[in-house]
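Note that this complex is displayed minus one protein chain, with the remaining chains in position.
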Amino acid sequence: MSIDRETVLHIAKLARIALTDDEIELFRSQLSDILGHFDVLDGIDTDGIEPTAQILPLENVFAPDVSRPSLPQAEVLKLAPLTDDGYLRVRAVLE
Amino acid sequence: MPELTSLTAHAAAALLRAREVSSRELTEAALERIGAVDGRVHAFLTVTAENALAQADAADQRRAAGEDGELLGVPVALKDVLITDGVRTTCGSKMLEHFVAPYRGTVVGKLFDAGAVMVGKTNMDEFAMGSSTENSAYGATHNPWDLQRVPGGSSGGSAAAVAAGEAVYALGSDTGGSIRQPAALCGVVGMKPTYGRVSRFGLVAFASSLDQIGPFTRDVRDTALVLNAICGHDACDATSAPVAVPDFTAQLEAGVRGLRIGVPKEYLPPDLDAGVRGCVDDALAALEAQGAHIERDVPLPSTGAALAVYYIIAPSEASANLARYDGVKYGFAYQEGAGMWDNMEKTRGMGFGAEVKRRIMLGTYALSSGYYDAYYLKAQKVRTVIRREFDAAFAQYDALVAPVTPTPAFKIGEKADDPYAMYLNDVFTLPVNIAGLPGISVPCGFVAAGASELPVGLQIIGKPFDEGTVLRVARAYEQTADWSSRTPPL
Partner (left out) sequence: MTSTSATKYETVIGLEVHVQLQTRRKMFCGCSADYADAVPNTHVCPVCMALPGVLPVINEKAVESTVMTALALNCSIPAYSKFDRKNYPYPDLLKGYQISQYDLPLSERGWLEVEVEEQPPRRIGITRVHLEEDTARLTHKTDEAGESYSLLDLNRSGVPLMEIVGEPDLRSPEEARAYLVKLRQILRYIGVSKANMEEGNFRCDANISLRPRGATAYGARVEVKNMNSFRAVENALRFEAERQTRALDAGASITQETRGWVEGEGTVSQRSKEGADDYRYFPEPDLPPVTLTAAQVEAIRAPLPELPDARRRRFEQEFGLPAYEANLLTESRARAEYFERVIAAGAGSGDASRRKRARAAANWMIGDFARLLHASGLEIDDARISPADLCAMIALVEDGAISGTSAKAVFEEMFQSGRAPAAVVRELGLEQISGSDEIAAIVDRVLAANEKPVAEYRAGKQEALKFLVGQAMRESRGRLNAAALTETLTAKLREKA
């Protein structure tokens, strides 16, 4: 399994990670290598086998509809890199 | 008076109970030890001396008021993936360098309620991704037995701290071996409980369906005591199991006579390190001598596919779990970009280290359109196959015994450029996470490497929620040897 530079760029865009040129080439080669080792899965017969998403057979785990106090506004804003009059602030989303 | 920094928790508790030592004295001893050795070991990212002494004094007061408890006033180190209110939680990442959470995780809360004294937060591979603690944004931790070597990972700081006498016990997290592997490499006891045994609320997520918190201790009894304190259902974690928590010390001394112990064939491959093989063989002989029925060549045929399953499922879940680090609401934020998206992408490009980015990329790829069925879905199905193979084995055996790692500790930098070679460290531990089983690493000898003596770990794997049997076998073996009396040459 080998992936090309375009694929690396596409994946990086989906994951929203800026990569340097060196990283693009490094990840292209390393990911190709790692994916190559995944061929071993083809050797396992999984016909009629259900996928396992969670290991415990739990179901219907709910919280009752009761509200609890939230954080003070200051605690929320204190964590944020940029704030503005009670809001978190980011650069324009619409470009 | 024994050396205060090499006490087990139960020994420390006995001294505290007898008023032969105070929590403040134990804590000061741990802090002094940190001051003396951590410059070389680098087990800690944050040392919380002031908080620790305040907690120690509070514990002494509780004891003075007549309260008792196995962990009351005993120093502990916490992996920096566990959320502590008021003390920063970095996850070994530049992304969270200054992040101080406004809430307390469930397990940390349980420990603090039990009177634990936190001496600091320990080093780790960034976001728990790694097997050597070299992936920390704050520099590698060094193995106390040989400072040129890795302590294992990702909970390398916690393992090294306990091995080096910097804390009586520690907590780590184990997604594919991140407790058991460093415990083996550092010569301490490390256990991953059954998935769902311990609340994950307050454990920074790496791979949600695999992560589990567990202890590092100096002996098996301590492991049982810490499990008693941290296990239990939590309404804040929907995947935490609503099952009763037994007293894990109850069966501890029951011995192994009559127990059926299987040795999976695939865990003793021909290319296994000879020193590791020798230690494991000796341990099996010791268990047999104690009256256990040992059955070799137990088949777990899909073991060879487990690594692929793990390195698809864990990065896939991680790619979503780590999407929240975007520089918008907390943590590192690059602000000089051309716009919002540029800022977000550079925040993540610069805030994450290479291994984290590699795994996010890998997981994003495995989930992406056109590849989901071939990778993610296939891995989930093989996960079912692996779990069924364990189920079949456990229909016949009370426990499985195997090595923890293919080799003892390797040199720092040795595998840094070859991610796949690094991933191979976890071949014997990650199937246990895939199947959600409890597993322990208990010291089973040393192998010589140059001038160093390097510890080797024995892995004992149990049925779901049967930590009791795992601990019982581990304790029975531990008594046949005296590995824990050795201390690293620091």
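To keep things simple, chains are lettered A and B as they appear, and every chain counts its residues starting from 1.
Keep in mind that, in the parts below, a residue touches a chain if its C-beta (ideal position, glycine included) is under 8 Å from a C-beta of that chain, and two chains touch if they have at least 3 such contacts.
Values in this document were obtained by computation on a predicted structure and should not be read as measured data.
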Among B:P102, B:G255, B:G278 or B:P406, the residue in touch with the chain that has been omitted: B:P102
Determine which one of B:V76, B:L203 or B:L227 touches the chain that has been left out. B:L203
Touching the hidden chain, out of B:I34, B:A137 or B:V328, is B:V328
Out of B:A36, B:A235 or B:L490, point to the residue that touches the absent chain in the complete complex. B:A235
Hidden partner interface residues of subunit B, rising order: 82-83, 89, 91, 96, 99, 101-103, 105, 200-205, 207-209, 235-239, 316-317, 319-320, 322-324, 326, 328-330, 340-341, 344, 364, 367-369, 372, 376
Mind pulling the subunit A residues that touch the left-out chain? 10, 13-16, 53-54, 56, 58-73, 76-77, 79, 84-95
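Note that in this section only the chains that are shown with their structure count from here on.
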Distance from the CA centroid of subunit A to that of subunit B, rounded to the nearest Å? 23
Spell out the residues on subunit B that touch subunit A in their complex, using ranges where they run on. 99, 102, 195-196, 209, 235, 238-239, 241-242, 302, 304-305, 307-309, 311-312, 319, 323, 326-331, 333, 335, 337, 339-346, 348-350, 352, 354, 357-358, 360-362, 364-365, 368, 375, 377-385, 387, 419-420, 423, 435-436
Subunit B partner contacts - residues on subunit A that touch it in the complex: 3, 7-8, 10-12, 14-20, 23, 26-27, 30-31, 33-35, 37-38, 40-41, 43-44, 46, 49-56, 58, 61, 63, 71, 75, 78-82, 88, 90-93, 95
